[in-house]
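In what follows, a single structure is set out as structure tokens and then discussed.
All protein chains of the complex are present and in place, except for one that has been dropped.
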Amino acid sequence: MKEHVRPLPTYLVQRYLGWKATTYAENRSWYKRLAEDGQRPRAMIISCCDSRVHVTSLFGADSGEFFSHRNIANLVPKFNPDGDHHGTSAAVEYAVKALKVSHLIVLGHSQCGGVAGCHAMCTGHAPELEEKTSFVGTWLNLLRPGYEHVKELPEAEQVAALEKQAVMISLENLMTFPFVQAALEEGDMTLHGLWHDIGSGGLSQLNPATGEFEPI
Amino acid sequence: MKEHVRPLPTYLVQRYLGWKATTYAENRSWYKRLAEDGQRPRAMIISCCDSRVHVTSLFGADSGEFFSHRNIANLVPKFNPDGDHHGTSAAVEYAVKALKVSHLIVLGHSQCGGVAGCHAMCTGHAPELEEKTSFVGTWLNLLRPGYEHVKELPEAEQVAALEKQAVMISLENLMTFPFVQAALEEGDMTLHGLWHDIGSGGLSQLNPATGEFEPI
Amino acid sequence: MKEHVRPLPTYLVQRYLGWKATTYAENRSWYKRLAEDGQRPRAMIISCCDSRVHVTSLFGADSGEFFSHRNIANLVPKFNPDGDHHGTSAAVEYAVKALKVSHLIVLGHSQCGGVAGCHAMCTGHAPELEEKTSFVGTWLNLLRPGYEHVKELPEAEQVAALEKQAVMISLENLMTFPFVQAALEEGDMTLHGLWHDIGSGGLSQLNPATGEFEPI
Partner (left out) sequence: MKEHVRPLPTYLVQRYLGWKATTYAENRSWYKRLAEDGQRPRAMIISCCDSRVHVTSLFGADSGEFFSHRNIANLVPKFNPDGDHHGTSAAVEYAVKALKVSHLIVLGHSQCGGVAGCHAMCTGHAPELEEKTSFVGTWLNLLRPGYEHVKELPEAEQVAALEKQAVMISLENLMTFPFVQAALEEGDMTLHGLWHDIGSGGLSQLNPATGEFEPI
């Protein structure tokens, strides 16, 4: 590995030094306390890796506020304690059991390349994702059941609808974790489903009564 | 699931509305273009879910700059195309093959609860994590080989050293992915290992020649 | 021409070789991608040729971020499609129509020799610039209307005020270009007026509500 490791690009070094001399310098006492007392985030946010989803900016959040897991298409698999490595399930377990977050938020978004890829798979347009060796394809299989709920829609609406299915399936899968279920039933935690429209800056939330995402 | 889904807490709604009226309003043209033209991030950053790791702030990065995967202890498993769901591997595959990022950065940090948990496991102090049903423990098994490299150190230094092992193991495991290897050998991508000290605001980077993390 | 073309001075050759061995080597993958995929800058910056205006440093910007036009006194002429060569108008047209930049930023600065020259012309102290054969004087005529707004000020304040007029006149002239107007009205672009104080390192921005430049 060593022959491929490089120093951080200079522009990032410069910007880091700028952060150190401003944001850090102005908040030194808070960072020190965060280090000494540990984190105590109020919420966990599960969102997509997409570079356009800027969670902390969207919610004016500073260091210490959100425990943040990000994966392709903000998906949560079902509870499956088979002894394998499950990064998402581990993050959820840590947030709920160790950090005892009060809110578990799943945030989907528009123009999601992952969701579009799943839609392409489901409609037979992405054979390369259906190959067993594709981690992206295998991961997106988690979203396949959602296609059943959107396939009757006009084609132009299917991908956006599937983005919202990604949020709902993740919320449903979260319910299969006994510790999530317990925290919810104890009233220690609530669930939230959001969908963010990149271009318009919109934010919709799942209304559980209707199953629809309604603009905030 | 529906009985546990709640409206977004008001404080987050308020902050979102503030973002919409300010940051979004001032950058509407950029968000619109990001939506229409798609993302084109220069780098992928793999970092921890920890709420104290504020990647975009640290590097003065705005929407569209970093493809961001976050999991417990910023770990990457080895290449293992067994057909199971591998969220981290899927994120890496998407970044390298679909987005063709130029830099793959693994960012560790101090006071990492995940790494401390692994250290507790390795020293026999965390039987609950060693149970097969613990997703956190199973996930942290990825870091176990790192304990071999730190167990001879004075005890007070072991956890911080293991945090750096987490970065190095992830970089090594990244090398097991054929598409990562190919991109590195083509000169299409470089690797970077960082460790961030929460309290002092410090940033160190892996010097591959020495295997040490050196302050920037 | 050939008898006057010389090899690049050694000090620049040396520095270039240093850049090649460090910055380039560390970011080869990014440069390669910029070459293959083309540029996609978020903003155009129109600034002065002055050697003390170091735009990329000021904003921690790296290769690929800013489309950069620089001329004497950061001036933009009015829309005038008369078939003549208009370098500034061509740069604006390319940025807006071909690159679809999201932000059009005009950056003025203190101690601007061009603006001081215009002030000298307007106060009758620079007959040599008023000669028809002076390209500098003819170019600075673009700024003459600004003198009307500053001539009642105390003399010591006039030149700095005229530097800010240069920014405002450029912004106003930009509005005369139909494609600029269209991009602004579509919400595809925003305008920004800045003035940089070389000595103090200050940066002020135009508040359109008051017409004043306010420190950032």
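Should a chain be cited, it is by its letter among A, B and C, assigned in written order, with residues numbered from 1 in that chain.
The criterion applied here is as follows: a contact is a pair of C-beta atoms (placed from the backbone, for glycine too) under 8 Å apart; a residue touches a chain by one contact, two chains touch by 3 or more.
All figures in this text were calculated on a predicted structure; none of them were measured in a lab.
Although it is not drawn here, the omitted chain touches the following shown chains in the complete assembly: A, B, C. When you scan B:3, B:26, B:155 or B:212 for touch with the missing chain, the hit is B:26. Touching residues on chain C toward the chain that is not drawn are 1-9, 12-13, 15-20, 23-24, 28, 31-32, 34-36, 38-39, 41, 44, 49-52, 54, 56-72, 75, 77, 81, 83-95, 97-98, 103, 105, 110-111, 113-114, 132-136, 138-142, 168, 171-172, 174-175, 184, 190-194, 197-201, 203, 205-206, 208-209, 211, 216. Within the complete assembly, residues 23, 26-27, 30, 60-62 of chain B touch the chain that is not shown.
Although one chain is not displayed, its contacts with chain A can still be listed: residues 14-15, 17-23, 25.
Keep in mind that, in the parts below, only the chains that are shown with their structure count from here on.
Two copies of one sequence, chain A and chain B, touch each other mainly through matching residues, since over half of the numbers at the interface are common to both. As a whole-number value, the distance joining the C-alpha centres of chain A and chain C reads 41 Å. The distance from the centre of chain A to the centre of chain B, each centre being the mean of the chain's C-alpha atoms, comes to 13 Å. Touching of two or more other chains is recorded for residues 26-27, 30, 60 of chain C.
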